[in-house]
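Apart from one protein chain that is not included, each protein chain of the complex appears where it belongs.
== chain A ==
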Amino acid sequence: MAAIFQGVGAAAALSSSPSNSFDTKKLLCSPRRSFSARKGASFVVVRSDGSVNFDLNHKGRRAQQLITNAVATKADSSAAASSSKPGHELLLFEALREGLEEEMERDATVCVMGEDVGHYGGSYKVTKGLAEKFGDLRVLDTPIAENSFTGMGIGAAMTGLRPVVEGMNMGFLLLAFNQISNNCGMLHYTSGGQFKIPIVIRGPGGVGRQLGAEHSQRLESYFQSIPGIQMVACSTPYNAKGLMKAAIRSENPVILFEHVLLYNLKERIPDEDYICNLEEAEMVRPGEHVTILTYSRMRYHVMQAAKTLVNKGYDPEVIDIRSLKPFDLYTIGNSVKKTHRVLIVEECMRTGGIGASLTAAITENFHDYLDAPIICLSSQDVPTPYAGPLEEWTVVQPAQIVTAVEQLCQ
């Protein structure tokens, strides 16, 4: 089963317009899908073997009538990509690469280490071409030894280098947990401020396409208690590039969570240099009735559900929290004060996930403003199964989000 996102109608128009809608570089077996994020356009269903398919009657899920611009946030949004608009279009992994490349050009102490980042170009092509450009000493292929190369990255960071450590899959970083927790997070404190650890640890995580339990882990919840680190999750090419740059420039250790399924999102991003604040949340869609807090891939499920909700007459405010540690309680708080109802939609597990912490934080700080208990929709507390329909039901689906909002707004 390949389809996560469904669309109707204008799908055909969209798929034909940009001639480079699929990456011209050879994509190996990775699934391909084309998106224009946040502009209220339609989605194309692409199967994992690369063929485009417009079959929508999957497993009894009802096809939704798409209303374009239903979730528009800007007045000038339009689905068509026109060359007269400023900026350039690229896919999310290209945005990450652009951010990384710009920072490496700007600062000679930035280096990348990880498995297959150099000659192979990165398993998700985020570092493709960088080894040829910057050399083997700055883009380092490591053996499969997460514990030690993460430790080495931290040791190098202690002297002033700015390594970007890539975990091929976030789940593999569990092997480096000791280094990340004790050395990365705590050294600035236990040395009384003598050492800074300006390291960036990044990698794709989350539930993918039937990758199995061990390759579908969400490590945000395991790392969130580590004092001294910052965690951010990117969700669009714009914020991916911005967060990557900010993370590299930050003096603190930052863990950048990417998502396996979002690498091929396409968006137009500005040409000029920009960064995204590491601790700020992103207002995706302002609204009045309910605050929906989400991050990473669930943002797209939420936007999907938002379309349905708008049709039903609700006006959800969608915030992509982006900063998983620390939470941007300012933006979240203002939203809660406006809408008085909160729904958290996340991909983490129910137990001890980001949503659980966020629920606690909101309750502690904004209890008086809440008209209803916070609903937190998370993944089920199970290892991610391989079978397609089971995997689908491990994560939160748009229909569940719609039901939850209806329940909240009663």
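Just so we're on the same page, a contact is a pair of C-beta atoms (placed from the backbone, for glycine too) under 8 Å apart; a residue touches a chain by one contact, two chains touch by 3 or more; residues count from 1.
Keep in mind that, in the parts below, contacts and distances are computed from a predicted model.
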{"item": "Choices \"Transcription factor IIIB 90 kDa subunit\", \"Sperm associated antigen 6\", \"Coatomer subunit zeta\" or \"Pyruvate dehydrogenase E1 component subunit alpha\" - which one is the UniProt name of the chain not shown", "value": "\"Pyruvate dehydrogenase E1 component subunit alpha\""}
{"item": "Options A:214, A:251 or A:288, residue touching the unrepresented chain", "value": "A:251"}
{"item": "Which of A:158, A:309 or A:404 contacts the chain that the document leaves out", "value": "A:158"}
{"item": "Residue among A:88, A:128, A:196 or A:350 that touches the chain left out of view", "value": "A:196"}
{"item": "Missing-partner contacts on chain A, residue numbers", "value": "109, 111, 137, 140, 142-143, 145, 147-161, 178-179, 182-183, 187-196, 227-228, 230, 246, 249-252, 275, 277-280, 326, 328-330, 333, 365"}
